[in-house]
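Omission of a single protein chain aside, the complex is shown with its protein chains in their original locations.
As written, the chain order gives the labels A and B, with residue 1 at the start of each chain.
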Amino acid sequence: MTGYLIRRVAQAIIVTLIVTMITFILLHLVPGGEVRALLGIRATPAEIASYNKILGFDQPLYVQYGKWLWAILHGNFGYDFKYEAPVATLLWQAFPRTLVLAVIGTGIGLMIGIPLGIYQAVRRYSVVDHVVTGISFVGYGSPTFFVGLLLVQWFAIDLHWLPAFAPQAQSLTGVLSQPVALILPVATYAFVAFAIWSRFMRSSVLDNIVQDYVRTARAKGASERRVLWTHIFRNSLITIVTLLGLTLPVVIAGALFIEVVFNYPGMGLLFWNAALQTDIPLMLAITVLTTLVTIVGNLLADIGYAMLDPRVRYS
Amino acid sequence: MAPLLEISDLRTEIRLREGVVHAVDGVSFSVEPGETLGIVGESGCGKTMTALTIMNLLPTGGHIAGGSIKLDGQEIQNLSEDKMRSIRGNDIGMIFQDPLTSLNPTMTIGKQIAEAVSLHREVSKDQAMDRAAEVLDLVGIPRVRERIKDYPHQFSGGMRQRVMIAMALACEPKLLIADEPTTALDVTIQKQILELIDDLRLRLGMSVILVTHDLGVIAGRADRVAVMYAGKIAEITDTETLFARPRHPYTEALFQALPDKAADAGERLYSIPGLPPDLVNPPKGCRFAARCRYVTDRCRDEEPALAGEVAGHEFRCFYPVGPSERAQTSRLTQYSQSTPEPELAGPRIGEELLRVDNLVKNFPVTKGAVLQRRVGWLSAVADVSFSIAKGETFGLVGESGCGKTTIGRLVVGLETVTSGTISFDGKDLAKSSARQYRKERRNIQLMFQDSYASLDPRMRAGTLLREPLVIQHIGSRREQTQQVAEMLDKVGLPRSAAERYPHEFSGGQRQRLGFARALMLSPQLIVADEPVSALDVSIQAQVLNMMKDLQHDLGLTYMFISHDLGVVRYLSDRIGVMYLGKLIEVGPAEEVYLRPAHPYTKGLLDSAPLADPEVEKAKVTEGVTGELPSAIHPPSGCRFRTRCPRAQEICVSVEPPMLPFAGEGHMAACHFPLESPIGSAIPSATQAGTPY
Partner (left out) sequence: MAMVPHLDPGGMLIAEAPPESPAGGQIQAKPRSLLRRGWEVFAENKLALVGLGFIIFILLFSFVGPLIYKTQQVSVTTSNAYCTPSGQHLLGCDELGYDIVGRLMVGGQSSLEVGLAAAFVSCLFGSIYGAASGFAGGIVDSILMRIVDAMLSIPFIFLLIILAVLIHPSPLTLIGFIAITYWPGPARLVRGETLSLRTREYVQAVKVAGGRGSRAILRHVMPNAIGVIIVQATFAVADSILILSGLGFLGFGIPLPSTDWGSMLSNGLNYMEDGYWWLIYPAGIMIILTVVAFNFVGDALRDAFETRLQRR
């Protein structure tokens, strides 16, 4: 197993380096570089040149890359002129907020989706199965923002049950102290997560039900319940862990839309505002950070998988 | 004494999309306490379904449509699921064919067996584990306390099957149902497992139902046999009687299709024409009528009942074969004794065609974190030399991992040689340029084992057969199409087959296609890699007959690779026996078979079940004990020494040389052979009176 893990970590590092390179190249795709974005379209070449010198943009590319990489590794993402704060600080504030909402929302979606998916597999072709399949298909095909919009329309505006905007508090405790305002954004996350997970669990359990070892378990006299939980679920668990890693990018993408719809001050909203103001460096910083999160997440999922599957653990 | 299990007119139906399959259609038999009942038949006959029905373990869509199953006098076919569960694993245990997929890969074997115990006994977790250890010891797992915490994938195939047996026996059931328990295992391991089951049966006073397609296994292990065909029992009696005096034409035909029997008598294999009937709409009369050589109109209209003249021997036929009053009154009986066909005309063996010298093939074993470091070599073929003469059939036989398939692939060019030479018609193959080499491919062709995987599913049969000609730029399109048509004739397929896709053919038909493709380039040598291993006995006979006929017609030379000794013996002029990458014995087929010099060969011959109960019961030797060593770290000196009862000091340090024995070209590599080598004063084992 250690061989497998070392290989995965090494791969992750290489992937991270490639990502930084891609990001760096994008940074320099802007004609005139960052400075033009900063100063606006009407900046004269002379102004750009002088700012380039000040900010060190006239040095050879690889030197810049090296310096930039070095800075990032030290947590220095640069300084944002629009917010007048170090980028790192902005990220540090926004990230936990995004995390909290995403984890709660996806977690709830998982907790509903997984059992439902298992139930669907056991009672396939029943009415419940068809209904849930139908709902997940719709969930699969709906843009996240639209789901959010509809929820706001129905529950906030038409029925006045819930607030339309998520908690605006700056601190985590502030956010968590307004649970009612969290309901709609969490529900949006949960709905999308539920659609993915119920569909996945259904097919995973169905795949396992026809396996030979299930027949052996029945031949031993095990009840259907026991077969399901002690045998099938155990094997499906491994694939759940792998999938968790893979859906990370989807969750992050969803975060962007949900935060925009509910005006939640997380990294998604931060990114969007930065986009509206063409604040490239901030956008790139957020991209690098979330990519790192994805890579680490995938790595953790792989480690989890290696630990759960004895065929990998003892090989 | 009352029978333990009584089955009466059992019917099982399976609801599929195409219709309802009557998988088991009126089956009746009984099993006495302590006996082994064998249920034998080819694929689709319903034997596995019958076994599953007893425990009500039917697949989705399956249900018991009628009949009764009585266990110890109590009817169990209609029991509630709860009550049935207390019988499964408790009163009746079952083991399945493939131990790898039949064990939960994410649970330790200890836990899986302990589960079987705690499901039926009121014991603590520790007590259940203790019992698990006890049973694992009983089935012969070494170092139980250590290995009880291991996972299934950490065991070899034979060991895994032992674990399955342990699991089935944990609660000391009265009846053990074994569904093809050894089909997926090597012959030597097979014998070990069958011995184990027999041994446990006697020790625990169990009954066993042994379901298999292998008549040899039945001959050696079953007390009574039921032969099934198309969902019904065709014949049922005790083993000796079945093999000595079969009454049902199907049973008779099966025996005549066995290569073992034919090889002995120098006869041609009888191949049963056609295919088994469709069980969604079974035929009106006797199920075997369409393929029976004694069929009459009555057989087609009326279904015979299962009846018999002698007690304990029943069959389902109006005109049974063999001596009897009824049979003699039928006017067909004068033809019912088969006249052996004479062997095809004399030897056509000529000069040396293929020569293999000091062939070595090592595969790299890689490990490593980021970069794949090579940490060792897998010695697949270790210094093998032999030659094949023009027109002869050379059988290369051995168990899994012996290297026979690798040699086939080396000869055909699918693998590159690590060292050594392969010469064809006197010319070293490695010395040709790439272009010449591709052209020379014409002379040596390969018939693949898995016909399904070797035929591109998206291409029609005609295109597949034309492809070799296209690659070698032979003939115009019209000429190629003509050749394809002629080839289809030769292999016994209709010309319209050219328009069909591979999935539309049956297994035997696909093998014919594979063979046809190998023949398209008119090669001189055909390497056939396990060509009939996946086929039923009756289909196997068809394909073997075809191969033999075409060899005679076209003057072909065969290198026949197989693990099935019976088939190899039937077809081959000379045999080479391989073990762990080494050629340990080679010689004329009959010589090697009747007077093997190498202990492994003898062990192999002893392990292979023969369809003859007397021979089987007379086998006193243990076969081959132990497990196959690793090919990455093969034993020093003689590779077989770890499992050889005759091994001594010298076997560890010195690799035995090839010594000549009686019989032309008969050689074996052993320090203590079973026969006396030519020109040596050492007496043979049999002469010296030493055991084994």
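Here, contacts are C-beta pairs under 8 Å (C-beta built on N, C-alpha and C of every residue); 3 or more make two chains touch, one makes a residue touch a chain.
The structure presented is a predicted model; accordingly, all values stated were derived computationally and were not measured.
Student: Touch partners of the unshown chain, restricted to the chains that are shown, please.
Tutor: Output: missing chain touches A, B.
Student: Per the definition of touch given earlier, which of A:G3, A:P115, A:P143 or A:G174 contacts the omitted chain?
Tutor: A:P143
Student: Which is it among B:P3, B:G413 or B:P629 that touches the chain not included here?
Tutor: B:G413
Student: So which of B:L79, B:L275, B:I349 or B:M658 would be touching the chain we can't see?
Tutor: Spelled out, the listed residue whose C-beta touches the missing chain is B:L275.
Student: In the whole complex, not just what's shown, which of A:L5, A:V19 or A:I183 touches the removed chain?
Tutor: Touches the omitted chain: A:V19.
Student: With the missing chain put back, which residues of subunit B would touch it? List them for me.
Tutor: 271, 273-275, 290, 292-295, 332, 335, 338-341, 412-414, 437-442, 445-446, 448, 450, 453-458, 467-468, 471-472, 488-489, 491-494, 496-497, 499-501, 503-506, 508-509, 512, 517, 521, 542, 546
Student: Identify the residues of subunit A touching the omitted chain, counting contacts across the whole complex.
Tutor: 11, 14-16, 18-19, 22, 26, 29-30, 137-138, 140-146, 149-150, 152-153, 157, 249, 252-253, 256-257, 260-261, 271-272, 275-276, 278, 280, 283-284, 286-287, 290-291, 294-295, 298
Definition applied: only the chains that are shown with their structure count from here on.
Student: Between subunit A and subunit B, what is the separation of their C-alpha centroids in Å?
Tutor: Distance between chain centres, rounded to whole Å: 53 Å.
Student: Taking the touch rule as given, give the residues of subunit A at its contact with subunit B in the complex, in rising order.
Tutor: 3, 6-7, 10-11, 211-213, 215-223, 226, 230-231, 234-235, 238, 308-311, 314
Student: Under the definition above, what is the set of subunit B residues touching subunit A in their complex?
Tutor: 55, 57, 85-90, 93-94, 96, 98, 101-107, 115-116, 119-120, 150-151, 153-154, 164, 167-168, 367-370
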